[in-house]
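For reference, the structure is listed below as structure tokens.
The complex appears here minus one protein chain, its other protein chains still in place.
And then subunit A:
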Amino acid sequence: MRIALAATCLADTLFPGAPRATVRLLERLGHEVVFPTDQACCGQMHVNTGYYREAVPVIRNHVETFAPVADGEWDAVVMPSGSCTGSVRHQQAMVCRRAGLDDLAATAEAVSAKTYELSELLVDVLGLTDVGAWFPHRVTYHPTCHSLRMLHVGDKPLRLLRAVESIDLVELPAADSCCGFGGTFALKNADTSAAMLEDKTANVRGTGAPVLTAGDMSCLMHIGGGLSRQGTGVRTLHLAEVLASTREEPTPLPETTFSRPERPARTEATR
């Protein structure tokens, strides 16, 4: 398949490991990955904060960048984020219609019909649960709210994780409880957000897992922020980073929550 990657603004800028692993994984599975460089952001932050008018140009850019998928130039768009996929699916067209942009809304719907969150793409579209991954570590999984309740991905990410060779997957208590991020909620209601985070990190620590994974870097940034502050040493890895890991090319465990190991400088030979 020819799959266009929507890296998401947050991961592109702050957590490039997630989209890189998505590329690595899909290429290993024999698919061609395309990265349309006009992309920036899906508009979720603006919409959820109530700035519909400011969201319109952001949404327009996203929709126009990925419109070729509606014409069959690519087979699918993949987003390694439950909340961004949720925004594409449930908000973009609504905001366009509010602004009187019915044509853009129609294109947005056509694009969203072929846009998938990573676990949806792997399980529903590609028909895989075993992606040939190897990850010999204890891992616990946080199902993010939007993937769970907006996209209804159900246990797809867990099925993918269970099929990973040598993984020690441990259940996270009260897993479906929100971590308290909520975008600008974490700033506007910082105290309440922190109280929710406290319970989440306590549950993560209780599993004894050195790795927390999820399908959304925004939630992982939040939980990771707490784990880092508390000096727990628990690392956060995107689901794609776990699934991309193989015996031949394992995803190394970072030293601390937010650190990433240095990579050797790219040489001409690797180009």
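Keep in mind that, in the parts below, a contact is a pair of C-beta atoms (placed from the backbone, for glycine too) under 8 Å apart; a residue touches a chain by one contact, two chains touch by 3 or more; residues count from 1.
FYI, contacts and distances are computed from a predicted model.
Going by its UniProt record, the hidden chain of the complex is named "LutB/LldF family L-lactate oxidation iron-sulfur protein" among "LutB/LldF family L-lactate oxidation iron-sulfur protein", "ABC-2 type transport system permease protein", "Quinol oxidase subunit 4" or "ABC-type quaternary amine transporter".
The missing chain, though absent from the display, is touched by one residue of A:Leu26, A:Val204, A:Met221 or A:Leu239; that residue is A:Met221.
The residue touching the chain not shown here, chosen from A:Pro157, A:Gly180 or A:Gly215, is A:Gly180. Residues of subunit A that touch the chain left out of the display are 7, 9, 11-17, 19-20, 23, 35-41, 43, 45-55, 57-58, 60-61, 65, 90-91, 145-146, 148-150, 176-178, 180-198, 221-222, 224-226, 228-229, 252, 255-263, 265-266, 268, 271.
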